[in-house]
Structures are given as structure tokens and as C-alpha cells.
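A protein chain is absent from this complex, but the other protein chains hold their places.
After this line comes chain A, so read on.
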Amino acid sequence: MTAATPPSAPQALTLPPLSLAARRMRIMGVVRRDFAALRRSPMRMFEVLFWPTVELLLWGFVTLFLQTQRVPFVVTFLLGAVLLWQVLQKASNEISIAFLEDIWSRNLLNVQVCPLSSVEYLLGLVLFSLGKVAFAVAVMAGLAFALYGFGVTGLGVGLVPFVGLLLVLGWSLGLVGIAAVLRFGENAQVIAWSLVFVVQPLAGIFYPISVLPAPLRTVAWFLPASHVFEGMRTVMAGGAVPWDRMAWAAALNAVYLAATLALFAGALRYARRHGRLSRFGD
């Protein structure tokens, strides 16, 4: 016999706070909020597509030019590089922007007094950024195909680890940006914007790692992104996906993500201890 709850028992207004259902609901609350914000501001929609399109056009024409000059190697990799670079850059910037927006709109305290755990909040940001990245890249991939006959599917199964590794690296970089703002205040926004661009020259996005001077090559070896872009060129030149590189990159990613999560937690603790949360925007 099932012990049904008596019909008169009033159901609590909220879900038990630690239940899975409550966690899922809180995370979706963050996602829905960010989605509504995007939908309500056409400028932001425009921005989602603007930079990727500009970069795609730029590198597409460079590719066309190099082809007319009969440069003796595969130049279409530039297009693949732009697409994958956008994955990294967007994943990084989108999550730090989502956080900064709470500061700009003076909504941070409302979010901070919610029963959202840090992990739930970050998962919400990550999920939403995933949607935005997917949308932007899909549009770019369509353009690349329509304008230059470049099909991302040419990357085959490699596409999955490439995109996955770059997303995770991007989130780690975004987290560093958020942690910097929590620790050093709003002026550290610069870090949130620009950190990902430090990776750009080192990760061999538009050229092979071998052109870097030896010390920088060593640095590149420790960037998951370098392995992704090397792997991409290998695949586009007709080679197989270098799975050993992918495994190494995944291991690095795991370490970096754990480290940046710790950094974030530390920065939040610092902000709470020094009364910083209520001082943003002053």
C-alpha cells in the first residue's frame, strides 16, 4: 500500500533547496534570465554575429589572395582556424560578460543573496554561453561554406575534441577574468576582455607552432589550444586526428579548470571578507 500524502497537507511554495530538482530549476533560472536579456537587446544579438562575421570575411579574403599567389600549402586552414578561434574567444568572453552584466545593472547583490551555489551559477553561465557559441559558430560555418566553399565537416570526427577542448579552455579563461574582477574590482575588467588574446599568438592559431622561438614553443606546449590548432592542421592536410595530443590537451584542461575554479572560490571569499560585493559600481 502506498502511503499517499494527505490531500490537505499544504505543498511548500519552494522545492527542497538541496534537491536535484531545485538545483536544476535555479540553473535554468540563470539561463532564462540571460536568454531574456539577449532577446530584449538587439544590439547584443548584433554583436553575437558581428565580430565572427568580420573575422571570417577578413581571413576568407586572405585565403583567396594566398591561393592566387599559389602559396605552396593548404591555405584553407585559415578558415578552420578562424572558426575554432571564435569558439575559444566567445566561450571566454561570454561568461565573463554575463557576470559583468550583473555588476553593471547593479543586480549583483540580488544574485548573491539567492540560494544559488557558485557551481550552479557558473553552470548557468556556461550553459547559456554554450548556446550563444553554438549559434555564432553555426552561422559562421554556414557563411564559410556559402562564400568560400569551406565545409567544417571536413574536420571529421576531430571536430568534437577540437571544439570541446577549446570550450573548456575558454571557460577557464573566462573564470580567471571573473575572479580578477572579484579580487581587484571593476578595473580588472580589462583582464576579462583580453586574457584570451594572450593565448592567440602563442597557440599557433594561424601558423604552426614550429615558427615560434624555442622558449615560446615550450609555453605553447602547455596550452591546450596549441594542440587543437596543430591537430586541426594535421587533419586538414589529410592526416589522422592526433589523439595523443588531444589526451594531453584534455589533461591540461582538467588541471587548468580545477585551478581556475579554486581561484574563483578564493576571489569570492576575498570579496565577501572585504565587503567588495556591495561596492561595485561606486
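Criterion: a residue touches a chain if its C-beta (ideal position, glycine included) is under 8 Å from a C-beta of that chain, and two chains touch if they have at least 3 such contacts; residues count from 1.
Throughout what follows, contacts and distances are computed from a predicted model.
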| item | value |
| --- | --- |
| Protein name, per the UniProt record, of whichever chain is missing from view ("1,2-phenylacetyl-CoA epoxidase subunit A", "ABC-2 type transport system ATP-binding protein", "Acetolactate synthase" or "Dehydrogenase") | "ABC-2 type transport system ATP-binding protein" |
| Contact footprint on chain A, counting only the chain that is left out | 11-15, 17-18, 21-22, 25-26, 28-30, 32-33, 36-37, 40-41, 101-102, 105-117, 269, 272-275, 277-278 |
